[in-house]
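Just below is one structure, and these are the notes that go with it.
Here the complex is missing a single protein chain, while all its other protein chains stay put.
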Amino acid sequence: MLLETAILAGLLFGFGIYQVLQRSFVRILIGFVLLSNGANLVILAMSGDPKGKDSPILAEGTGPHVDPLPQALILTAIVIGFGLLSYMVVLLYRIFLDYRTTNAADLFEEPLKEAKPEEPH
Amino acid sequence: MNLVAMPILLPLLTAIAALLLRADTLRRGIVIASCAFQVIVALALVILTARQGPIALSIGDWAPPFGIVLVADLLSSIMVALAGIISLASIVYGYLELPCRLEHPLRIPLTQFLMVGLCQSFLTGDLFNLFVAFEVMLICSYALLTLEADDWDIKQAFPYLAINAVGSMIFLAAVAFAYGIFGTLNFAEISQRAAGMSDDPRVLILAVLLLGVFGIKAGLFPLYFWLPNSYPILSTPLAALFGGMLTKVGVYVLLRVFGTVLPQDLSGLHTVLAWLGGVTMLLGVIGAVSRNFVRGILSFHILSQIGYMVLAIGFFSPYAIAAAIFYNIHNNLVKSSLFLVGGTISLLNGTDDLKRSANLWRATPLLGVAFLLLGLSLAGLPPLSGFWGKLMIVQDGLRQGEYVLIFVALFTSIFTLLSMMKIWNASFWTQDASVPVRIHDRRWIGLTAVTCTMALLTVAVTIFAGPLIELSHQASEEIFKRETYIRAVLQLKADRGGVVDQAVSVPFEAVSDPIDGTSNPWLPEVAR
Partner (left out) sequence: MNLARSFIFTRVAIFLFFVINLFSIYLLLRGHNHPGGGFIGGLGSGMSLVLLSLAVGVEQMQKVLRVDPVRLATLGLLVATLSSALPMLWGDPFLTQYNIKIGGVGLGTPLIFDIGVYLVVIGITVRLIVILARPVEGLCSLTPIERTRYASEIEKPIDQPIEQKIETNWGGQG
């Protein structure tokens, strides 16, 4: 069980990093989704083998429970990942509106300019 | 007890009020009053922790292994106080710089949410809560970075976001590993359980992961390039807040995690840390010399100063840690004041490009004196505050025989002086009739007043260097000894009838998994 989880988490991290390093904005976004899911999976693996255990819901006549803490952590991590990702979508959309490109390499292609003179407010 | 939660709660309430109110003078008054109150609370916390040791609070009355604890030891309260002072200065500066009408309405709420994240990451005693605090802080910093950025600047936010997001994911995985290895996320309990495990490869891997993550946040050598490009796009008061506090959180967490949480005999990793610090400071200062606008120079200097602190952490002796803490106090104030000076320069000359600014010494000698004090203090000229921090670091380095690193540190100091003199010569000393000085723009008076107050504060750090170094020694003692920190947390556990391992550095056998002793296959054999 845990070996499969470990392999899957490794694959998610690997594909995630690969996609993040691509040029297209959409691929970068997908890469971050994969990375965040990989990290969540690593947390889930820490609650151990769930074989023969009940879900951590309090009720009469339930046996040993699965460790509930990783699940609480994942819930929080998912929320944070959701916030991060939605910010990233909006930022990339804004960059798209400004630069009219979805290619991350285009953004930084030009030689670094001198600092712009600051406009007086 | 509840005083520990106040630095988190106050900015949260202020942010909510600022979101609900209209952006006018009333809101400004409320925010300033709240910020001043935050500083007072933080100073009270410093006095309290200096007198009676760490204060712990179990949130929601849940005993430590199950609930989150907030712990204020001396180091955390010092950091909270510095954050309060810098946020107050930055907000006052922002108010004097822009009238109500032109200020972005979301700037104040986001700054206050940022303070929530900052104070929470200083005060938390739980690894996952630290992750949450980091994310609160980082998401606010992304938003502030892009809030007032224009079309050219906006793309600089993307590398910042991307590198920090990857860092966050690695942090999350590291938290998971910590839970798998130790069966707990509480700093005090991890510290107890990790005590005998320094040669365990899993602990080493965890430490390397955490070093990578906090290295990204602090702007350490291999992954620092996002910082000097993204900070100059901030407006002046925000740059002061970011430059003063945000990267220092990385330094604080390195201190906390390597000092209090992980085993103290990871000497190989400490050497790596010292060398990373050395390389960072060298590259940072070379970058600073290469830039020719004020905010760019200062942004690169953040890196080189971070290098000093990380070097001191890498030396990892009580004396060096005290030096790092004192250097942190000095550097937070000086760095944010320098950003404020930079903002005033760009207001007066209409640009912060060094080629097109001049004549300022004649126009405002006071600002010149403030800049000189701050710049020389940053370079570490005696008797200013930077000198004492650097002296302590150099002393400890010589004691440990790290001659190469010490040479790099001194070399960096000279180059720091060089780049500070570059600003001084270009902006203040040069006389060029073709460069106008906008002395008729009366805002510069208020801005110079704020800047000079901050400069006076750094002079106070110089004058009271003795007591502050004493304080740093006490804080580093607390980090190194760990007993007081652990006892404060375990006391909460004992109060609620939990089983407390009396010996502070118990071997790992005494530990049982709270849910099911055998459930966790990642626990080592000895634990089962």
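Descriptive notes on the structure:
Letters A and B name the chains as they come in the text, with residue numbers starting at 1 for each one.
Basically, a residue touches a chain if its C-beta (ideal position, glycine included) is under 8 Å from a C-beta of that chain, and two chains touch if they have at least 3 such contacts.
Note that this is a predicted model, so its numbers are computed, not measured.
Panel shows chain B; residues 1-2, 5, 9, 12-13, 16, 19-20, 57-61, 70, 101-106, 148, 151 of it touch the chain omitted from the view. Taking the whole complex into account, chain A touches the unshown chain at residues 23-24, 57-58, 75, 79, 83, 86, 89-90, 93-94, 97-98, 100-103, 105-106, 121.
Just so it is clear, only the chains that are shown with their structure count from here on.
Each chain gets one centre point, the mean of its Cα atoms, and the points for chain A and chain B are 25 Å apart. If you check the complex, the residues on chain B that touch chain A are 97-98, 102, 128, 131-132, 135, 139, 142-143, 146, 151-152, 154-155, 157-158, 161-162, 165-166, 168-170, 172-173, 175-177, 179-180, 232, 292-293, 295-296, 346-347, 350-353, 356, 438, 441, 513, 515-516, 519-522.
Listed in rising order, the residues of chain A touching chain B in the complex are 2, 13, 16-17, 20, 28, 32, 35-36, 38-40, 42-43, 45-49, 53, 64-70, 73, 76-77, 80, 83-84, 87-88, 91-92, 94-95, 98-99, 104, 107-108, 113-118, 120-121.
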